[in-house]
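The complex appears here without one of its protein chains, the remainder shown in place.
The chains carry the letters A and B, assigned in the order they are written, with residues numbered from 1 in each.
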Amino acid sequence: MKKLLLGLLILFLLLLPFLGLSSYIMHVLILVIMWSIIGMAWNVLGGYTGQVSFGHAAFFGVGAYTAGLLYYHLGMSAWWGIPICVVVLTAVSLVVGYICLRLRGAYFALATLALGEVCRVAAENMVWFTQGNLGILIKERTWIGKTWYYYVILLLAAGSYLLIKKVMESKLGYYFVAIREDQDAAESLGIDTTFYKTIALCISGVLTGIAGAFYMNYMGYIDPGIVFSLSDISILTVMVVMVGGVATFGGPTMGALIMVFLAEIVRSTPKIGAAHQTIFGILLILIIIFLPNGVVGDFRKIVKFFKPKRTRA
Amino acid sequence: MRHFTFVATVISIFILAICTTQVLAQEARFAIPLPLTGTNAKFGEIEKKSYEIAMEEINAAGGIKGRKIALEFEDSQGKPEISRSIAEKLIDVKKQPVIFGEYSSSSSKAIAAVAEERKVPYLVVTGATDDITQQNYKYVFRMNPTNAYYAVGLLSLFKEVVKPKSIAILYESSDFGTSGAEDMAKQSEKFGMKVLVKEQYEKGAVDFRPILSKVKAARPDVIYMVSYVMDAALLMRQIKELRIDANLYAGGAAGFAIPEFIQNAKEASELVMTATLWSPQIKYPGAVEYAEKYKKRHGDYPSYHGAEAYSALFVMKDVLTRAKAWAPDDIRVAMKATSMMTAFGPIKFEDKEGYTNQNFMDTLVMQVIKGKHETIWPQKYASAKYVYPIPKWRERN
Partner (left out) sequence: MAAQVELFLQTLIAGFLLGGLYALIGLGMALIMGVMRIINLAHGDLMMVAMYLAYWLFTLLGVDPYISVFVVVPLLFLFGCALQKFLITPVMKVESILPHNQVILTVGMAMVLSNLATVFFTGNYRSTPVNYASNAWYLTDYWKNAPIELSLSMPWSLSFLCAFIITVALWFFLTKTDTGKSIRATAQDIDAATLMGVNTNRMRMLTFGIGSALVACAGCLFIPIYYLYPALGKQFTNIGFVITVLGGMGSTEGAIIGGMILGIFESMTATYVGMGWAPLGRFAIFVAALVFVPGGVASLIRRKRLGR
């Protein structure tokens, strides 16, 4: 039964562009899929390995700028950014890991937050390299219609999903969770926690960077304030995963769906539009208090909420 | 089974949302993207109010080709990627044949890229960074002067009256600040002014005194700042506090050209000059009336951004009246042929000096004299005589 549903879903996704949806809706869908990649990537480090990062914008931005700068300085097509950023982001992740992974818990969160901001300020100031706040503009984007972008991101998302599934179902996955549950116990059992945390960080960073490179190609314009943004990228990533469900497979996708759609709907409503951060903030608080494992993780709680009478003796 | 119901519910909500947005997309009005929230909200508001005043006047005179205009405003929150989505929505969903609006340089740039790609004409109203009209875009038209030209009036004042030998440039790290500073630096070289200090700062900086002390040590003849209003006010206050005596303090429009600057910097704003594109006293037709009407309604004179927005709607009226049909290519042809006078100044789109479809007009200089912005240069537009040289801080009051 599950396999059939899955098959139908995949078919539906593949045929989606032919449903004649407006390009605006396609745009939102592409964003949803991109955010689910970012969410899944964050989840590897945060949900599974327990290292909560508030600075994923650093990876996203580096990925976006890799693609953008290849175009701007070397005249290459920005799509090369995707394969090249695998290398670049691995290097960046190693550096970030070296600095931050020795820290625990909240300290790690703060350090990543700081690094995200460092990247932003650096990108703003290194005008000779990044154009600073003038940003990078791709004059002719590869395709005008949304369809091919949709397939590209769908492919990237499928690839990420399969990769993460493979990793989490292997020994690596168990090591990650062991580190999350109790790092010291894991260490004492002979697991090289630093090594495995670094691997988790690299996977997380590379996937986020790929999403960033895609973003450069798709949107055609980036600047440090957009791609290194604390509230629009880093915190949104955390929200996507927290709302959807930490440490679950479907969680980040669900979270991306909810957050992106919610963002669009709220923003388009004239009166409430200005208050969208308030709504998000309240949502975040409610989720933290009542559904700390997200919609997917605490699915049972939601179900129970809708059927109260049954469990009462 | 429960999982299935859940998934089905989610998908149905999803489909419902799609249908709702489709239904809402049927109206035929003009939607204008503006930053109504976020850091540029203030200017977004000024432009919105100005568009509304223009709309009322045009409708009172019969509308465009007998049709009354209705305006809607889409909030881009000052973020270029949102401006971009709004532009795509307007073109693809609302099928608007022409786009105009937006305030910041980066948002205007993002929309310009979309407009050119989709072959829909876009009128840039306020975005000032030069590269928007340096890309050979056929569909993008800009009615406001670019950053490179903002300071033309100021520079002619320098050449004829001030004759400075050195300059210090401070600018905020935005698109606008960076391009304004780069242009001033380039022009300074041409003039033989040595650039002693050129520093960018992040908007919202708390303490400029370290950098100002550095400026003080360099002893420039002119201190030129490209900032938005609060930084502008803070800069002048701290300059006064540190008693930095330059021959002239000049701003690159934006924050220096609006009344809040005077209200917030108080005595520190006195005798500060600024480049500007327009002033409430200027003799273009309809300018003074618009400024007074705005002041009566909203309590303060509008900035030049307001005048840009107000005139933009009149430009659109002119273009749409002349266009063969209200379709993108016809509108583009009509726009290219524009030649008219507005409250903001003369509007004609030319291809010259590396720019495409760019309007060129005189830029002015204002000075704060006795707590009020007066136009002082070029002299044919002046409402008061300029004050130069200016007294040292210690000698004031």
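Criterion: a contact is a pair of C-beta atoms (placed from the backbone, for glycine too) under 8 Å apart; a residue touches a chain by one contact, two chains touch by 3 or more.
Fair warning: this is a prediction, and the values are worked out from it, not measured in the lab.
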Out of A:I138, A:I164, A:A178 or A:V238, the sole contact with the unshown chain comes from A:V238
The listed residue (B:S106, B:T133, B:S166 or B:Q238) that touches the chain absent from the view is B:Q238
Where A:V52, A:V88 or A:V260 are the choices, the one touching the absent chain is A:V52
Interface residues of chain B toward the undisplayed chain are 37-39, 41-42, 45, 173, 199-202, 204-211, 213-214, 216-217, 219, 229-230, 233-234, 237-238, 240-243, 260, 263-264, 266-268
Note that chain A touches the chain not displayed via residues 46-47, 50, 52, 99-100, 102-103, 105-107, 109-111, 114-115, 117-118, 121-122, 124-125, 180, 230-231, 235, 238, 242, 246-247, 274-278, 280-285, 288-289, 292-293, 297
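Just so we're on the same page, only the chains that are shown with their structure count from here on.
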So, in whole Å, the Cα centroid of chain A is separated from that of chain B by 35
Residue set of chain A touching chain B in the complex reads 5, 21-25, 27, 121, 124-125, 127, 132-135, 137-141, 144, 219-221, 223, 226, 232, 257, 261, 265, 267-268, 273-274, 299, 303
Note: in the complex, chain B contacts chain A through residues 2, 4, 6-7, 10, 14, 17-18, 21-22, 25, 36-37, 75, 77, 79-82, 84-85, 88-89, 92-93, 106, 109-110, 113, 117-118, 129, 131, 135, 173-175, 177-179, 200, 202
